[in-house]
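Sharing a structure with you now.
Heads up, this is only part of the complex; the chains shown haven't been moved.
For reference, chains read A, B, C and D in written order, and residue numbers begin at 1 within each chain.
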Amino acid sequence: MTDKDQYKIHTEPFYQAQGDEVELYEAAYAARLPVMVKGPTGCGKSRFVEYMAWKLGKPLITVACNEDMTASDLVGRYLLDANGTRWLDGPLTTAARIGGICYLDEVVEARQDTTVVIHPLTDHRRTLPLDKKGELVEAHPDFQLVISYNPGYQSLMKDLKQSTKQRFTGFDFDYPEEALEADILSKETGIDLDLAAKLVTIGTAARNLKGHGLEEGISTRLLVYAATLIKGGIDPKPACRMALVRPITDDVDIRDTLDHAIDATFG
Amino acid sequence: MTDKDQYKIHTEPFYQAQGDEVELYEAAYAARLPVMVKGPTGCGKSRFVEYMAWKLGKPLITVACNEDMTASDLVGRYLLDANGTRWLDGPLTTAARIGGICYLDEVVEARQDTTVVIHPLTDHRRTLPLDKKGELVEAHPDFQLVISYNPGYQSLMKDLKQSTKQRFTGFDFDYPEEALEADILSKETGIDLDLAAKLVTIGTAARNLKGHGLEEGISTRLLVYAATLIKGGIDPKPACRMALVRPITDDVDIRDTLDHAIDATFG
Amino acid sequence: MTDKDQYKIHTEPFYQAQGDEVELYEAAYAARLPVMVKGPTGCGKSRFVEYMAWKLGKPLITVACNEDMTASDLVGRYLLDANGTRWLDGPLTTAARIGGICYLDEVVEARQDTTVVIHPLTDHRRTLPLDKKGELVEAHPDFQLVISYNPGYQSLMKDLKQSTKQRFTGFDFDYPEEALEADILSKETGIDLDLAAKLVTIGTAARNLKGHGLEEGISTRLLVYAATLIKGGIDPKPACRMALVRPITDDVDIRDTLDHAIDATFG
Amino acid sequence: MTDKDQYKIHTEPFYQAQGDEVELYEAAYAARLPVMVKGPTGCGKSRFVEYMAWKLGKPLITVACNEDMTASDLVGRYLLDANGTRWLDGPLTTAARIGGICYLDEVVEARQDTTVVIHPLTDHRRTLPLDKKGELVEAHPDFQLVISYNPGYQSLMKDLKQSTKQRFTGFDFDYPEEALEADILSKETGIDLDLAAKLVTIGTAARNLKGHGLEEGISTRLLVYAATLIKGGIDPKPACRMALVRPITDDVDIRDTLDHAIDATFG
């Protein structure tokens, strides 16, 4: 038997609501409607799902999707054993059996067989056929499916099919408002609010460069990194260069622009 | 022996006929002619097949097709066992043996070997050669093959070959008429007919945007989602945004257009 | 030992010759020359081969070719057994051993390794090297190889190599003449000749649209489907729409054109 | 131990020399130089190699190359056995061990790993490293490597690398002169020389169409097919259409041109 408890979130994750997303999620969960969480890199999508799993007291099974993942990686496979083959449930099957929330992170990355495999779990059937095992799993009443994706990544090559999309209810996420984000930085790392506000200023500057040389803005996560380094004794300027600039660009001009913004802020 | 009963539909699925499709299907089944069900995402194709299986009292084996599915996934394969290899029938073989309806959902997604494998089951031979096992399965007299596909998805790259298409009789499906759809919403979720009619209005608006920025219209399924959220206590506006708009578009303009339609309807 | 009898055709298949093809095939078989049967979808190629196998009293082993088929699928492979690996002959090897007619249906679909593997069986050597088994199979004196293909499908990407083509004698097949086709419809389904002639009229109309919006004309098989539905009590118009039109086109204009032809014929 | 005798050619193959190719081959074999035989489809390349193997009294191991063939298909692989894995020599390794002539037919079709694997066998080393077995096979003194290919097939995508080509001595082959070809037809099938000459006339006509609508001319093999059908009682005209025209073209104009040539010849 899979140990349900190993997937429970035991301590409340740090999460600050940006609107009515907590209530809406609860209503979707109450009807067991599948949920799609959309938004840019590092804006807190995964944290939100983790928070809801904690709040609802349900096990959370997270799968980082990727283009080499097969349906078997989700559903399960046979392993060779001393007595022949033995079936091993994949994370999706496990979640369906124990009544957990199955969270497919960055689902657009996955190949089609991954996304099609979730179809019978997301309509009135709520079943998962294990074709290779000849078993039809009925989802536990607590089971729910959640997926995340970043609309900025979509292309003609990689997008969810409408027949998949139309099985979900959806949320739009974004970076928090400036004041809220400074508050988050301060609470999560212990730096004072002034310093946090300065970091957020740099973040905002970078987010305005999105589409003008930057693929994505600076995420809340990277602001937390910078705050952590500063809290650890590093001077703000090298800390910001190391945490906010070097990871996100190799372009000399963009790098200089951001470095100047840092110098201006902490000059 | 496979348990035939596990594939039987035991309770009548909710289905409201739109025309003479039930009689036509019964005639096709009487002659065991293969059936192709065509139509847009979420218009009720799978529900119809399920209903017919229930009405005819036959087991239904559904396979969600995908481009990584191989012929073996349909036909079967050898598994390693304590005493060597053991053959495991795939869903198509199981259906052929027990006399079930085998439903290949979104068959265009499958690779050619999947679609070619059904050929000898769809002409006067009604056989399925298991080349890897060296067995020639004669289909049970009750066996029938049904496939579905969405004409809007076809492209030069992905289409059924004529030599496959010309083995089927066909139905065109579409979203129900407005009054019928409102009736379905009300019956399935318990909301009153007025509210249901308003939701259908939004659906109709979105379906008119198909080809003008929307890949597909809002499906009946999503309308059911919205009704479910409202029935669960969520205000109609956020419920509609979450169930009808966020899942189907990432385009800011289209999103705003649809949001305004929602505001206008529930203003 | 493979059971030769399981591949024998025990009852005479319904077949009406269109010309001297039966005598020519017999001469080719007498010299064991390989045969290539060419023609459009559903014109009776497979039925002809089945008929000849019955007439000659030889086992027939049919393989539906596809682009995922490997040489091993034809020739055979090792299976893991309680006592190690065990060789399993593929359909081509079985036919070569028992002296059957091996029929590779839609051979252009197969990958090159399939088509190259037949070379030593189609010249004076009449051998099949099982490289993986280290055995050189001498074909049984009764063995013959037959392939089919649809010239309309060929493209730059998929065509038989000349070095393969030049190992075969060839037949051109086509849909039967109108009178003959009506006769076939009537004999096979029991509808009267008048009705059969009307159906053939629709078939002829559709075949004239080939290349003008239709990829292929309506096959004899689909005409049989329509006749079967009518015989089963369905009105001719919906029966024709379901059997002759819906399966072959998703184009609204073409569909309307064909529907009008049906209305005109049965008006 | 592999049975050397199974690869010996026991009866003299029918072969008529076109020039000094027999002496040149003998000199190349005396020095064990690798040989490349070039020429169009069905002009007798394989027959020549078979003849030389018979004349030299050496075992002949033929491999029909194809683009799905791997190095393991040539060199060998491990098989699973009751006592674990067991190594099985591939055809190239067998030839190297028993001192046979290894003939790689249509070698350009093979993937690079096939062609690279022969390098150490074709220079002063005359060795074959079985990397997967950790063995270095020294070729038997009688071993020789022969490859064939059709220059007309080469393209930018598929050609032998110069580093492979420059390991071979080469022969250019072509269809026999008209008189010689008629003689071959008559000797091989028993038809009289007059009829044979007429068939050769059609062959010559078709070869002149090469590059003007025909990919390849009619091979000697197909002329033998036509002669065989006529000898078997079929009228020359349908025999020629079936053996010389239908296999090589799907183009209506070319087909008519060739049919007229047949009518003119046998009119």
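We take it that a contact is a pair of C-beta atoms (placed from the backbone, for glycine too) under 8 Å apart; a residue touches a chain by one contact, two chains touch by 3 or more.
In this text the structure is predicted, and so the values were computed from the model without any measurement.
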Q: Please report the number of identical subunits in the complete assembly described by this file, where 4 are shown.
A: 6
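Convention: only the chains that are shown with their structure count from here on.
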Q.
Counting only Cα atoms for the centres, state how far chain B is from chain D in Å.
A. 52
Q: With chain centres taken as the means of their Cα atoms, state the distance from chain A to chain B in Å.
A: 30
**Q.** chain A and chain D: spacing of chain centres that average the CA atoms, whole Å
**A.** 60
Q | Shared interface positions of chain C, touching two or more other chains | A | 80, 83
Q: Could you draw the chains as nodes, link the ones that touch, and say if you get a line, ring, star, complete or other?
A: line
Q) Which bits of chain D are touching chain C when the two form their complex? A) 2, 6-7, 41-42, 46, 62-69, 73, 77, 79-83, 88-91, 94, 105-106, 109, 150, 153, 215-216, 218-219, 221-222, 225, 228-229, 232-234, 238-239, 242-243, 245-248, 250
Q | Partner chain C, residues of chain B touching it in the complex | A | 20, 23-24, 27-28, 30-31, 33, 36, 38, 70-71, 78, 80, 83-85, 111-113, 116-117, 119-120, 123, 129, 131-132, 134, 136, 151, 154, 161-163, 165-172
